[in-house]
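Beneath this line is the structure, given in C-alpha cells, with notes to follow.
One protein chain omitted, others in place.
We call the chains A and B, going by the order they appear; numbering starts again at 1 in every chain.
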Amino acid sequence: MADTVVGANPEHAAGEDPNRRDFIHIAAGVAAVGAVAGLAWPFIDQMNPAGDTLALASVEFDLTKVEAGQSVTIKWRGKPLFIRHRTGAEIASAIKDDHAALRDPQTDEVRHKPGKAEWLILVGTCTHLGCVPTFGGGDYGGWFCPCHGSHYDTSGRIRKGPAPKNLAVPDYAFLSDTKVKVG
Amino acid sequence: MLRKVYVFAALGLALMAAPALAVTTQVEPKEIHWSFEGPVGKFDRGQLQRGYKVYREVCSSCHSMNLVSFRNLGQKGGPFYDAEYPNPNDNPYVKSIAKDYQVNDIDSETGDVVQRPGTSADRFPNPYPNEPAARAGNGGALPPDMSTLSKAREGGSAYIYSILTGYKTPSANLKVPPGKYYNPYMPGDVSGFWSGDMKDVPEGGFIAMPPPLVAGKVTFDDGTPSTLEQQASDVAVFLAWASEPKMEERKAFGVGAMIYLLIFSVLLYVSYRRIWRNIAH
Partner (left out) sequence: MSGHSTYEPKSGVEKWLDTRLPIVRLAYDSLVDFPTPKNLNYWYTFGGILALCLGIQIVTGIVLAMHYVPHVDMAFNSVERIMRDVNYGWLVRYMHANGASMFFIAVYVHMFRGLYYGSYKAPREVLWILGCVIYLLMMATAFMGYVLPWGQMSFHGAVVITNLFGALPIVGQSITTWLWGGFAVDDPTLNRFFSLHYLLPFMIAGVVILHIWALHVVGNNNPTGVSVQSKEDTVPFHPYYTVKDGFAISVFLLMFAAFVFFNPNALGDAVNYVPANPLVTPAHIVPEWYFLPFYAILRAVPDKLMGVLMMFGAIAMLFILPWLDTSKVRSMRYRPTAKLYFFIFVLACLVLGFCGGKLPDAHVIPGLTTFQLLDADLNSMVWLSRFAAAYYFSYFLIILPVLGLTEVPLAQPLSISAPVLSHPAKAPVGAAASPEKRG
C-alpha cells in the first residue's frame, strides 16, 4: 500500500491544508507520549524508600553503655554505625597526624562534635566497596578493612589501601551529654 | 456444598458484618452526607481531629489500629498535617501525641521488654497484648482492628455511624443474652431469641460492644457541641481516613488523569476522523 503514511495520502481533498492535518496527529502522538511519561514517574518513584522506611531513618543511642577504648556497632538505615569512645592516647595520635600526607585531608577536629573529642561516630562501611572494617586493626590502630586491605586511623581517616575517602561522619546531634540522635 | 454455606453462615454471623442475606438481616445504614464523597470530596480537617479524639478517648481502650503509625496523623491528608512540616516525623504535635503513649521495646543491653515513650515512627500500640487477652477482656468477643474497619464493612462510614447511633431497647419478646446488646444495624439473626410471632422477628443482630458513646462523653477542643451524633460521625470520618489515608492524593491525581484522558480522547477522535475521511466503510 502506498498510503500508509498519512501525510503522503494522495487522496486528501484538494484545497485542504496538510499542515493542519499533521498538527492534530502530532498533538495526539505527543499526548500519548506525555501520558506514558507522566505515568512512568509513579512506577519509578515506588522503588524509592517508602514512608515507613523513612520514618525509621533516625536512631537515638545512650552513650553510657560504651567504655573508654571501646566501640559499639549499631544498625542505622540498614548499615553499621560505629560509636567509638576514644582514649586520650587515641585522640592524641589522631591529632598528631592532622598534617601528615593524607589521601582525604581532614583534621581530627572536624570529625567530632566540638568538645566531644572522645566520641567518634562514623558510618561503618569502607569507602572502597562497602565492606565493614574491623575495629582496632590495621597499621594505624583505627580500623582495618578485611576485604581489600584499607587501613583507617583512630579518626577514621584513610591512611593506606585502596579506599578513596575517610569513613563518613553521619548527621548527628547530642541530645544530652550521654545521648545522641543520629539521622 | 449448599449446606456448607449455610453452616458457615450461621457460624460467621456473630463476628462478621456482611451484606444482607436470607438468614441474616440488618437495617440498611442511615443515609448520611459525607464531606469526602464524590470525585473531589475531601476530609474535613476539624472533623478528623475531633474523630481522632473520640478514637483516642473511647475506642482505643479496646480496639487496636495496628496498621496506623503516629506519623500518619501528620502526613498530607491526615488530621494534624501542617504544611510547615512536610515530613510528618518532624511534626511537633504528632511527636507530642506519640510521647503520650508507652510502647514496648527490647532493652538492647539486657534483652528485657521495656516500655518507652512512643516516637512518630511507632504504630498505635495494641490495647491488649494478644488476641486471647482481647477476647477475655470483652466477654469472648474480639474487638476488630480499626485500621481497615471502614473499608472492611459494607456501607463503610455510614455503617459505623449507624451502629454507633443505632442501639435500641428491644421489644420485651426479645431475650437479649447476657453481655450482648441489640442493634438493628448489626447484621445478624435474632430469631432464636424471639418469643413473639415469628413474622415479627426484629431485623438486625446482637453486638458484644456496649453502646460506646453518649452525649458529652468527649469534649471537643474546637467547641463543637458533643452530641452522640456528632461524636459518631466524627469518629466514622476518622476511621474512613485511617483505612484510606491516601484518598485525597488519589482523587487529586484522578481529576488530573481524567482531564488528560478526555483531551487525549478528543485529539484521537479528531485524528481518527481525519485519517478515515476518505475511506468509504
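Criterion: a residue touches a chain if its C-beta (ideal position, glycine included) is under 8 Å from a C-beta of that chain, and two chains touch if they have at least 3 such contacts.
Every value quoted in this text rests on a predicted model; they were computed, and no experiment measured them.
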Per the touch definition above, residue among B:42, B:217 or B:273 touching the missing chain: B:273
Contact residue for the chain not shown (choose from B:24, B:91, B:126 or B:162): B:24
Touch list for chain A against the chain that is not drawn: 1, 3-4, 6, 25, 28, 32, 42-43, 45-48, 50-53
Contact footprint on chain B, counting only the chain that is left out: 1-2, 5, 8-9, 11-13, 15-16, 18-19, 21-24, 38-39, 66-67, 72, 144-145, 147-148, 151-154, 156, 187, 243-246, 249-251, 253-255, 257-258, 261-262, 264-265, 268-269, 271-273, 275-277, 279-281
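Everything below uses one rule, namely that only the chains that are shown with their structure count from here on.
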Interface residues, chain B side, partner chain A - complex: 69, 71, 75, 87-89, 108-109, 120-121, 260-261, 263-264, 267-268, 270-271, 274-275, 277-278
Contact footprint of chain B on chain A as seen in their complex: 6, 9, 11-13, 21, 24-25, 27-28, 31-32, 34-35, 38, 51-52, 54-56, 58, 65, 74
